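Every protein chain except one is present and positioned as in the full complex.
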Amino acid sequence: MRSRFVSASASGRTNPGNFFEDFRLGQRIRHATPRTVTVGDVALYNGLFGARFAVQSSDVFAQKIGYPRSPLDDLLVFHVVFGKTVADISLNAIANLGYADCRFLKPVFPGATFTAISEVIGLKENSNRKTGIVYVRSRGFDETGDAVLDFARWVMVRKRDETAPAPAETIPQLPGAVEPEQLAGACPRIDTAAYDTSLAGSPYRFGDYKVGDRIDHVDGVTVEEAEHQIATRLYQNTARIHFNLFAESTGRFGRRLIYGGHAISLARALSFNGLGNAFHVAAINGGRHVAPLFAGNTVFAWSEVLASAGIPGRKDVGALRLRTIATKDRPCTDFPLKSGDNYDPAVILDLDYWVLMPV
Amino acid sequence: MRSRFVSASASGRTNPGNFFEDFRLGQRIRHATPRTVTVGDVALYNGLFGARFAVQSSDVFAQKIGYPRSPLDDLLVFHVVFGKTVADISLNAIANLGYADCRFLKPVFPGATFTAISEVIGLKENSNRKTGIVYVRSRGFDETGDAVLDFARWVMVRKRDETAPAPAETIPQLPGAVEPEQLAGACPRIDTAAYDTSLAGSPYRFGDYKVGDRIDHVDGVTVEEAEHQIATRLYQNTARIHFNLFAESTGRFGRRLIYGGHAISLARALSFNGLGNAFHVAAINGGRHVAPLFAGNTVFAWSEVLASAGIPGRKDVGALRLRTIATKDRPCTDFPLKSGDNYDPAVILDLDYWVLMPV
Partner (left out) sequence: MRSRFVSASASGRTNPGNFFEDFRLGQRIRHATPRTVTVGDVALYNGLFGARFAVQSSDVFAQKIGYPRSPLDDLLVFHVVFGKTVADISLNAIANLGYADCRFLKPVFPGATFTAISEVIGLKENSNRKTGIVYVRSRGFDETGDAVLDFARWVMVRKRDETAPAPAETIPQLPGAVEPEQLAGACPRIDTAAYDTSLAGSPYRFGDYKVGDRIDHVDGVTVEEAEHQIATRLYQNTARIHFNLFAESTGRFGRRLIYGGHAISLARALSFNGLGNAFHVAAINGGRHVAPLFAGNTVFAWSEVLASAGIPGRKDVGALRLRTIATKDRPCTDFPLKSGDNYDPAVILDLDYWVLMPV
């Protein structure tokens, strides 16, 4: 069973990745490689993205409001866990089709060691019989065995053998959005009186945002090849398309494609300008990498408040559901999104997620 | 009062920066974002600049001479504190006109958390009434509340509204150089006998340098876009001109401008070759970014000893006042500086500062 997932390739003992017919409904896959994340990783993540949320930046600020110290950036945790799944789930993927129901479950700190397991929750062969869609639920765990992250994603994967029989079609039910009562697991109860908005860089708390608000995050940041490669390696994400210019120069884009998660982290860092107290990404409801991002592009972003919600049992924090749009080589002063049914050609990312803010 | 500094921009809740008429004499500005600096930041700083001063490189070396462990590089502390001031002081600056009276006040170590406050100490509207000069004194503090860094700088800032009335003109008195008795605050008493010059990489102690000595630091280092972006983000310095190729491609230089502090750190690292025991930057008397630095340029440096001074009450260390000149794409074998009244076109930095060396 498991051995099919680590079978030798024709050329030796290397990992050929899994093909559509290698996946079975209900199958559980323990991923390599366990990873201890340290203050070193935090510093490199900061150097690559320039995040300025005070809770993650200052141990003192974090302690004043109720954390034992600065927690790891939520997206760093996401990337590290996601990175583990690549070699088993998406090495032979043609496309990452979507995410859903991504929840951060426990605050985690430098020194934590992460592992990951995925379960196959859906399979659907495509009508061309050359590819299929694999749905997995992936979970990240810390060294105590506690789940820290849980998310579903689905990818289009090649078949090794087009004549292989298709499994019964199963498409999982996934929520359109995470429910508010599920949002606070990774956020300790905070002392909102001790939350110093002046030090945090923005006076706007939860109550200052209303559904329909749109915020241009103003700044733009140009991505370099060295930057996205260093970031993606930091997560031990081995997807070849991000690193191999020799192969990609004759590939679909003629150059290296930047890991989609890089755009998410850039947009999150840019969003500080306008959402400076949105200190915690609590859940990701869904996301679409609308267009590819390449080195040399300059990324801009804007956000819309989709919903505002209290959290049952919590009076310290409220949740904003945000839609953040990132573009390349196009400022977002006029909130570019779609023209007709199609995305504005500058849009690269359409992300739907929940953040927590102090009340 | 404070609220003027965090007012919403037209497009939402983003920081538009302050304009000349937003500043008032005596005004105190608490800056975001507090920042815990760790061994991760130290490693990244080392990877970006390649410093080789033994005190900062080896905990064991530092402990042998009297530090509890390796202190943070002085310039890393400067950049982190300076970075905090950018969003409030110089986001709308046309030019950084000068620094003065920059003093390092306390040894700081990985794990320290820094905050910063600036006070407006001078204002002068320019005769064109479109801009003005703002003088501030900025101070960095550690988590105990102790001041660790204190410096003055002045910047030319746009007015939002040209018709706004000008404040009374006040130009502060700033010293041409820091006095020797102010230089040792960030240097614990060291055991000079335990200072191993062989291990440190240079046999030359304080007494081996004389006023008028000129030293070519020989080596050159080429700067890449990824490097200066990673460094500048590490300091949470958000000045747009360093990161946004899309905007800058139609701007004054047609490309991203490298943060001036990057050139200072490069010159300091190069200066190891010739000043290997100048282990502590104690003060910066003044500095001028003579010309812009861009990615692809190769930076060289040379230094002249302007003064040599004992420090009252200290027999362990002496102070050298140095003028370090950095150039781009031009070796410094012939000590390029000025031709007539003008700087040599290769000069990018003219820095006047004090270093401490063991006697």
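A and B label the chains in the order they appear, each numbered from 1.
One rule holds in what follows: contacts are C-beta pairs under 8 Å (C-beta built on N, C-alpha and C of every residue); 3 or more make two chains touch, one makes a residue touch a chain.
Quantities reported herein were computed from a predicted structural model and do not represent experimental measurements.
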Checklist line | Touch criterion as defined above, residue of A:56, A:229, A:285 or A:303 at the omitted chain | finding: A:229
Checklist line | Absent-chain contact - pick from A:115, A:138, A:182 or A:222 | finding: A:115
Item checked: Selected residue (touches chain absent from view) among B:96, B:182, B:202 or B:232 -> B:202
Next item on the list: Identify the residues of subunit A touching the omitted chain, counting contacts across the whole complex.
Entry: 2-3, 6, 9, 11-15, 30, 32-36, 38-41, 43-44, 87, 111, 113, 115, 143, 224-226, 229-231, 233-234, 236, 238, 240, 243-247, 256
Notebook entry, point to check: Considering the entire assembly, which residues of subunit B contact the chain that has been omitted?
Noted result: 38-44, 46-50, 52-54, 57-61, 70, 198-204, 208-209, 213-222, 224-227, 230, 273-276, 296, 298, 300, 329-331, 333
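The rule is short, and it goes like this: only the chains that are shown with their structure count from here on.
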Check: Distance-wise, how many Å sit between the C-alpha centres of subunit A and subunit B, to the nearest whole number?
Finding: 36
